[in-house]
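A protein chain is absent from this complex, but the other protein chains hold their places.
By letter and in written order, the chains are A, B and C; residue numbering begins at 1 in each of them.
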């Protein structure tokens, strides 16, 4: 995983063997998935490549899917202890803190893994790259209550997510993603103009810290277009808007309190697909607000 | 302002002169306001005392209100430079950074003050205790566009807010305030149970930093009742909930992304009335949320 | 299905054979489900009985679940044409308009049923009691794209819903359900008091038309407690609140337009569980509103 990401145009120039060597590992020990999409190449985006690979898995037989599930190691299991993981699995489990479990935690994982396998007949799979130990345990407990069929489906879903995250480390995303904003004043029933907004990158690829300062225009949108644009700026990670709602409502003449209910409103959100358009708006009054992933 | 706050029960024991000496200064240079509520004493809360004083002002003649407005100094004006402010005004203007303006900023304030007085015939009043220079300027510019009558009303409104903040430094609040929370899972149409929530005090009276960790019960409310309760805990200030939405939806079996759109949701809110009930809920799905000051 | 509903206290007095005779039909041709919950009797609510029966199904073997699925007739299939449905299935399919399909519609259903069975190896199941032909077709098309395992799970989920609806026709609900409301003025950051609200029953058990007129109190709740309460009033069906938002904001002094954006706000919602508490609030400003199923 340490080679620099391959661009989509370079990917398009590879022969079949090279293509499979490059992206064959995103489905654990299952190069057949990459092979089955060869004839659909070239791909204009990681999104379309991932969609094709996922469709190949979904339409495979249940036996083939079961083999794919069982091609994965236990989380924090024997393979990990014996250092026999694939490079990809090793990095992912390490990032989730699974390489440094205490003995008690390790025993808990071992016990849950065994219970799970005894109940369902296959290994527990969870896309752990950005998860904490705590999230993994929450998920483990919840999923142990499922039926076998539901878990089988869930494992395949998780495998698609793992493949997505691996593709993002192997390939350079298409240059299509961007981030926009809109602020609506729901007390006034109009776009909020002249609101100051700060954008920070909290974690992920690229500079951490404040990466932009913006002011809304008459339509409540960012003056100057998208806040982030293209695969150099708009990277996978966690971001935070801070909306200066206090100054805006002061300007609007609202009689705010000495300590207003809302003043600087933070909004923390994750970008998982750097090729996509993320619209992350704020609908606010002096006493409440909403946000959502829009389009 | 440096004496310790007087309790409401002690306030009730004071004679008329002492009462006026204690709270007479909350309306600038206008002890007549305190005098006019004497016969309504004793007061069970700062809220009821403030309400009575505000009503006395509101029902006064326009001449008397004009005198009250003009009893206030300019913001960053001559009285400030000459160090002739009341102790209350001095502290308030200092906290807003008005004591350390640059010459350019001072000139700007002077010019706006003059323009304002020339247009309306009275001084500009804004409750500045927790405002920044920037908020004050935003407000100044907006209010210069008003009609004289609207501004007259606005100044009286601001004077009531100043009085409120001054009362909070002079008196000890009644022990009635509390903070509650509720989390609703709008994707599942049910209360969000077992969600972890952290409460921090960002600024204000009392310990700064994490002041509580909570878990929601089956009804989506905090196990153990209010998060803060009474005038020792529930103080004027800025607070922050952090909702662990990511772990909750992992537990619910949502197939979240490697970098989920929502993970730890922060919600920053101000408490202005420590005698009141603040209900600050979260309505959330994996892709959006709302909050508001509820009851 | 034409006998009067049995009360839960009468159900508790029945012997095992009578119990199975009464509720054994709610899982199509599968009295074993009722038999397996006998030792958990008596049941204090339809909700708890249904929960026990559903758990019995969920923990059964996949073979037993497959037999349960295949105990159901095709929707609009041969059994229906030959008039060989169980009384329950006949009534349900009739209510959804499936007894009066045109020949073209019938052909479409037949084709989809065949395609579905060829792909998955079992019959398509959908709880159709209150669905239209159009909803059924939308669902059919969407579900044909699923994997076999996902569809297997979905069929079991639908069977639980069918069982729920059948239990509601056989038994009299516990007297625990009620409907509450709350109106919050998000522009003012306070409960909306003195708002007029009308409640209509649009369809379902009981009187159709206006069934209540209410005014909110100082806390934004209905004066006089729940709008509906108990199994005589709070019945399965579709209801409609109408909130007189226009008069409220006129009273609050909002300068509304000649034709205000919001005036009488309708909110149509369904009650599916008459033993439950439904809280259906309105959060409104003059320019927008939210609602949700709360608790």
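Going forward, contacts are C-beta pairs under 8 Å (C-beta built on N, C-alpha and C of every residue); 3 or more make two chains touch, one makes a residue touch a chain.
Model, not experiment: these values are computed from the prediction.
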| item | value |
| --- | --- |
| Which residue of A:5, A:31 or A:189 touches the chain not shown here | A:189 |
| Contact with the hidden chain (one of C:109, C:214, C:234 or C:287) | C:287 |
| Touching the absent chain when the full complex is considered, from B:35, B:105 or B:153 | B:153 |
| Residues of chain C in contact with the chain not shown | 127, 129-132, 134-135, 138-139, 141-143, 146, 154, 157-158, 161, 164-165, 204, 236-238, 246-247, 250-253, 255, 257-266, 268-273, 287-293 |
| On chain B, residues whose C-beta touches the chain left out of the figure | 58, 62, 147-150, 152-153, 186-190, 261, 283, 285-288, 290 |
| Positions on chain A contacted by the hidden chain, ascending | 184, 186, 189-191, 219-220, 283, 290, 292-295 |
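Just so we're on the same page, only the chains that are shown with their structure count from here on.
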| item | value |
| --- | --- |
| Chain located farthest away, centre of chain C as origin (C-alpha) | B |
| Chain centre separation in whole Å, for chain C relative to chain A (CA means) | 35 |
| Inter-chain centre distance, chain B versus chain C - centres from mean C-alpha coordinates, in Å | 45 |
| Touching two or more other chains - residue numbers and ranges from chain C | 186, 189-190, 283, 290 |
